[in-house]
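Following this message is one structure expressed as structure tokens.
All protein chains of the complex are present and in place, except for one that has been dropped.
Right, subunit A next:
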Amino acid sequence: MEKTTLAFEIGTEELPAFDLHAATEQLPRLVSEALASARVPFDEVKAYSTPRRLIAIVEGVPERTEATVEQFRGPAAKIAFDAEGNPTKAAAGFARGKGVDVSALERRDEGGVEYVYAVKETPAADVAALLPEVLEGVIASISWPKSCRWGTTSQYFSRPVRWIVAMLGEVVVPVRFAGLEAGNETRGHRFLAPGPHAVAHADQLIDTLRNAYVVVTEQEREESIRAQVAEAEKACGLVAELPAKTLAEVVNLSEYPTVMVGEFDELFLAVPKEIIVDAMLVHQRYFPLFNADGSLANKFLITSNGNPEFEANIVDGNQRVVAARLYDAKFFYDEDLKAPLESYVEHLDEVVFQEKLGTTLAKTKRIVKLVEHLCAAAGLEGQEKADALRAAYLCKADLVTGAVVEFTSVQGIMGSYYAKAAGETDVVAGAIADHYRPRFSGDATPATRVGKAVAFADKLDTICGLFAVDQAPTGSSDPFALRRSALGIVAMLTGDEALQVELVPAIDASLAAYAADGIEFDAAAVREQVIEFFITRTKVMVRDGGSSADAIDAVLAAGVREPLEFVNRVHALEHARQEAPETFADLAIAYARANNLRDAALGCDYDESLLSEVEHALACAVVQAEGRVACALDADDYPEALAELAALRKPVDLFFEKVMVMDEDAALRENRLRILNRFVDVFARVADFGLLVK
């Protein structure tokens, strides 16, 4: 049968860059599935996209689908038909399920038993007739993060759809969507070759667009941009920074990208480069250029969608935009530098941290107190302690500086510049910049112990305060990002170069600082909630780190308050289990049995005189383990505690093998239960082994 090409273009107003990328990735699958479910064969689906269009080109589409006969075996005839030979509900259901009439069911004998069969014949169909519904389904099935309605239509799409091209070979497929009907006219680049351009054959759609200044794939546009950037780098003798996110966006902000070089006044290089780079990348989607020594150059790269003939116009306009933005930045920066960073601290009393928790100045003072506690706990002394206290005092000061009010993303970084300008030490400046770290999952923790102490105190103060006024995160609502803050603290407690402090005393110190500020709350209840919150966050972190759920639950069941201890215990338990899988499997079974039989009412005081040899052996082992486990835990040696428990495997296995616990003699029975009670109790502080049973 003769095959042809199907061309399908959804023409739109400008689609959001990242949503467009996601849709481009969905499109081949959606088209393939829609064709397959309509039994339309094809060779290959290729997707193309630009900000104004999504295109699927399907090659090797025949004119007609193939006729098919499908046979389905249903229930036995005696179930499908009643005594009078009428079809039962079972038969009707089966027929409906297969899409045939119940009267069309056939009976066939199979080795003496009769079954009903549904035979479904699908005749060959005109592909052209099937396609409108198929393609309309494709439009509707693209999923968008946000969908738009427009005009009087009730259909949704990422942005308004303005034209549709749908052609099977030379024939238009009358796809309808949102008041439009597909035709054979596409449109070119919005300004360079708007069209409309008639397409004679589906095979020609892509070439028609290429001739109309449309670079039709993300990949081609990216290659073109990279090549032009390389050329510009060479011409300027500079190196461009192309962050993946900005590049991905720029690729989908033009149909015909031209890279142009812009320039700004060198005097703006006096402004911290973070602000300039932020303004360029985030606000303008320019690529900044750097000198060989890594310093920022006063040139940048524009990726234009305009006519390259008018480069001078376009560059001039962009340069003026940059100048305006940098003027603003420099204005703030110069103003801010007129006073030392320290002088901004007192203005923090004009910024409320939280309605019920007072001002950011009050917060700053609590951070200082908490850092004092952390210094003592972690052994920071001398200059390190002095730096930590100073950084704590200054860490929020930049929030009231003009540059940060304007460019909020550079909070901390500006504080660090202002600190250096005011003669603070490098460590203090670094800690101010770092104290917002880690800012996202996977971000580094602050570089120095001083930075960690300030970051820790700031985050813990926020968590404790919001819990104290009943503003803990609920469901998806976590406006203060307390979960992320908690994970940050856990990372500083458990990661490399961890801050060697305990969390619970720090929580107590933080809550005490709030109490001293006159904030009223139920200290004991909040303390428990905060500890629980941290344990829950740690659990999530450990689980994401690949530890198994049963080990985590087993450790949690034994009660653990410190994230570091929690992490270490889970790792130790997993390690021990890996080293001796049989021992642990056995022990878990024995523990589970003992725990099931356990009768707390009987207590643990067994009568030694009633013990058999095997019972005695277990009792001795349990008593010995009690002492050693306690010692090991007191010494924070969890692996040793596990090893002690592992040593109980033999005596307890033997006990269950030789001893009939539920003896008819009540005295013997209860005595045995008392031993088991005591056996179970040994585990209590280590892990609930019952949860380790596979």
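The criterion applied here is as follows: contacts are C-beta pairs under 8 Å (C-beta built on N, C-alpha and C of every residue); 3 or more make two chains touch, one makes a residue touch a chain; residues count from 1.
Here, contacts and distances are computed from a predicted model.
Per its UniProt entry, the chain excluded from the display bears the name "Glycine--tRNA ligase alpha subunit", taken from "NADP-reducing hydrogenase subunit HndB", "Simple sugar transport system ATP-binding protein", "Glycine--tRNA ligase alpha subunit" or "DNA polymerase IV". Across A:Asp43, A:Glu66, A:Glu181 or A:Glu350, the residue that sits in touch with the chain not pictured is A:Glu350. Among A:Ala124, A:Val321 or A:Leu337, only A:Val321 touches the chain that is left out of the view. Looking at A:Leu105, A:Ala212, A:Ile302 or A:Val560, the residue that reaches the missing chain in the full complex is A:Ile302.
Note on the undisplayed chain: of the listed residues A:Pro16, A:Gly74, A:Gly415 or A:Gly451, the one touching it is A:Pro16. Where subunit A meets the chain that is not shown, the touching residues are 13-14, 16-17, 19, 51, 146, 148-152, 154, 158-160, 162, 190-191, 253-254, 265, 284-286, 302, 304-307, 310, 313-318, 320-324, 327-328, 331, 347, 350-355, 359-360, 400, 479.
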